[in-house]
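Got a structure here, written out as structure tokens. Questions coming.
The complex appears here without one of its protein chains, the remainder shown in place.
Coming up: chain A.
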Amino acid sequence: MVSASGLLPVMVLLPFIGALVPGLMIRAGRNACATFTAIPTLLALILLGVMAPDVMNGGTVTARIDWLPGLGLNANFMLDGLGLLFAGMILGVGLLIILYARFYLSGDDPMGQFYTYLLLFQGAMLGISVSDNILLLLVFWELTSLSSFLLIGYWKHLPEGRQGARMALTVTGAGGLAMIAGMLILGNIAGSYDLSVILQHGDEIRASEYYLPALILILLGAFTKSAQFPFHFWLPHAMAAPTPVSAYLHSATMVKAGVFLMARMWPVLAGTEAWFYIVSTVGLITMVLGALIALFKDDLKALLAFSTVSHLGLLTMLLGFGTPMAATVAVFHIINHLTFKATLFMCAGIVDHETHTRDIKRLGGLASLMPITALIAVVAALSMAGIPPLNGFMSKEMMLEEVAHTHWWGGTWPIIIVATVGAMLSVAYCFRFIGHTFFGPVRDDYPHHPHDPPAGMLAAPAFLAVMVVAIGLFPSLIAGPIVDVASAAVTGDTAEHVHLKLWHGVTPALIMSIVATLGGAFLLWLHRPLDRVWLSTPRPEAKAIFERLVAVVERASLRFTEITHNGAISRYLAIFTVATIVLGFAAYSGGGMAPPTRGLLPVPPLVAVGFVLLMVATAAIVTMHRNRFRALMLTSVIGLMVSAGFVYLSAPDLALTQITVDTVTVLLMLVALHFLPKDTPSESPTILKVRDGAIAVAAGAAVALLAYSFLLRDVSTISDYHLANSYKGGGGTNVVNVILVDFRGYDTYGEIIVLGIAGLTLYALMEALLNGPASRTLRNWTFPPDRSQDRHPVMMVVATRVMMPIAVLVGVYIFLRGHNLPGGGFVAGLVMSIALLMQYMASGFGWTQERKRFEYHSMIGWGVVVAGLTGAGAWLAGAPFLTSAFGYFTIPPFEEFELATAMLFDLGVFLTVLGAVMLMLYSLSRLARYAGETVNLEPMDYDPSRRFEAAAEVNDKKDGH
């Protein structure tokens, strides 16, 4: 029974949307902040509740949203029993943690940040639990790594917090990378990335030759996340986080994600020998090792951290057994572990909060000082130890029962012994947690005198402790239904219904349990001597090993970077060029070439002359590039010849653009050259010149050959479409312009934005330059003594004044005809800017600036806005962005004329080009004024009407001598 519901994606999105709020709400106070974090969580929980009845009746709720179907990445969600269990845990415990954190965190902590991170993490976890697409699941998986990094490192001022966060991110992130590879293999075997499809292909996947690599890679992801041996070391270091984070991440969520994944993939991956031996062995080792270390930890949270490692090992081992019954037990234990472990973490937090220490050796006797806390903690810890009638007892009994039936490394005895030892150690550390913290004599040297915390802080752990007892007393009533549907989802409906009950009679499990409990009590009795032995035995310190490993990797990558990235840009370019030539040659020698299909066009004498000029100018630049001014002039020769070539080869639009761009480029370079050295010193040794020459010649020859070979062969092009539709669809006969403003209008839109950004960048860079160390250099600038005394010759002033209206007219004409004849916004913008530049040059900066009516910045902005609005206007007509419309109108006495929205778009192009070009040159010219160049407000330096006065002045001076 599958039902579709749009509520599912809404539920996943709620925490992400909610995450935006607390950061903004923090000014309203901590209570408002906590409330606004609780609201999305509560809403999501209500939505889950709405969907739950379907799932509890054995159905599945799905939602499908196509995202990138071409990649198989769809936002598909599925809520089945397992998903429901996890989503409920994530949201339910989330609510309790929000409440607890409100009272736990002090007023100095940035609480808005905390709740934002918490909601981000919650959303990511929720996404994992209901993803029906493994690629989507991977996205959420990585999001949990990132958001948990933020949570663990929340106390940024503590070095342990930062180190712990980094370690957690490194380990779980690396595992996540491995898992991506594993998931991709899995998807390829199954032929789909949809989980529901993959789950149908279990036999096929297990039979595939890629099963083992996929299994190992996916398990790497799950083991790192769930802190399985040998990756268990990150979890205790993550305890540097605030206690609410530890309680959330390490009881209900983050570390359970690995277990969730193994459960999710169980129908597909489990049941093979490889799965059994890898998963159950790793789980068993982790369980015993975690319990052993936990026994000797003095920090309450460290003890709980290793106990979590141990319990995760237990869950992993159960899933590793591969039997439906074991999987069911695992599901039940997930619930139980959540209830008692979250309680214990919160109690540890309360103890820390009240006494200001978490060191067991400095605690004891707290039961009489904080009785309520003690009661809650004792109930939870006894459940963790597996003492009846609490819920932990039942799942532990069932676990031992499964162990007793399992053949592992040649029989049932090895695993029975190892598992019993693990349980014994577990009982020992649970008793130690209670005994050494809450019982014993009351001390008088607590760092802070403890008493029970406010009710708000106790509410969450108390609620969970009640659950511990309730599940223990009425298991089939409270936990039974959800265990049934969740285990059915894990095992693919092969699990038989389990009747959860406390008393199973005298079974092997009961005997193992009794042995473990007595042994655990005995171990605690021996704790003092055992602790001395433990402290004196050398143990590998995981953190030191990890840090040494990181340091080695860091050094290696630093060395690699230093060798390859040494700041010699010339060398990078040389290597890049040579590599490109070699690759090109490899491609050329790899494939054959079709015979030529085109003949050569004739070369008329005029073209030959232009060609010779071009080649001579090119050669001249290379040989005399040291004289910069001359080299610049030579590039304009080349530009002119290229433009002429465009004219000859039927590309008038290009010729117009090239020649106008060259004009402004040369102007720009001239301004720059004014402030740069006029000569390039000769500093390359001959050998370097020869080497560079050889590279350059090889590259040039290769490009020439490539061009020559494709010029002789025909090509099938999409241009026929453009030619056929230009007039019909775009309303213009100049196909080049129609392509720019219509067919590929999106590109053009992007390009004018880039050009506008370049203009603004130039302006900003200049601003920074003039306020930086360069300003002193410029202030002390000395101009050469031989510069012209007549900067604005009268003839030029007059000529440009006369030309100005004509040039503007030409610009407007070129703009207007652009749609149907060569021209358009680009060229018109350039022509217009040249007209303005002429005024700047001839009549001077000050005079021109005073008469300027528009800011160039806003011109760029308006251009982009006009073009964008024109494009968006198409939406009003129900057409896609930038679809152009056109019509023909007649207003007597004019002839019929065309109006097209494309022209409005072209106006945007025109404005942006004009604004950007002018802003660039304006910015550069600021240098000169900054360096002390005077600005004239008069159009001419030399006023002919004052000729006589000036002459008289000169005569006076002569007379004076």
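Just so we're on the same page, a contact is a pair of C-beta atoms (placed from the backbone, for glycine too) under 8 Å apart; a residue touches a chain by one contact, two chains touch by 3 or more; residues count from 1.
Convention: contacts and distances are computed from a predicted model.
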Name of the absent chain as recorded in UniProt (options "ABC transporter permease", "Transcription initiation protein", "Multisubunit potassium/proton antiporter, PhaC subunit (TC 2.A.63.1.1)" or "Cytochrome c oxidase assembly protein CtaG"): "Multisubunit potassium/proton antiporter, PhaC subunit (TC 2.A.63.1.1)"
Of A:P538, A:P602 or A:P892, the residue in touch with the unshown chain: A:P602
Sole residue of A:T680, A:S858 or A:T934 that reaches the chain not shown, by the stated touch rule: A:T680
Residue in contact with the excluded chain [from A:Y210, A:W503, A:Y648 or A:F897]: A:Y648
Options A:L20, A:I695, A:V794 or A:A874, residue touching the unrepresented chain: A:I695
Residues of chain A in contact with the chain not shown: 566-571, 573-574, 577, 598, 600-603, 607-608, 611, 614-615, 618-619, 621-622, 625, 628, 631-632, 635, 638-639, 642, 645-646, 648-654, 657-658, 661, 664-665, 668-669, 672-673, 675-677, 680-681, 683-684, 692-693, 695-697, 699-701, 703-705, 707-708, 710-712, 714-715, 717-719, 722-723, 726-727, 733-736, 739-740, 744, 747-748, 751, 754-755, 758-759, 761-762, 765-766, 768-769, 772-774, 777-778, 820-822, 826, 830, 913, 916-917, 920, 923-924, 927
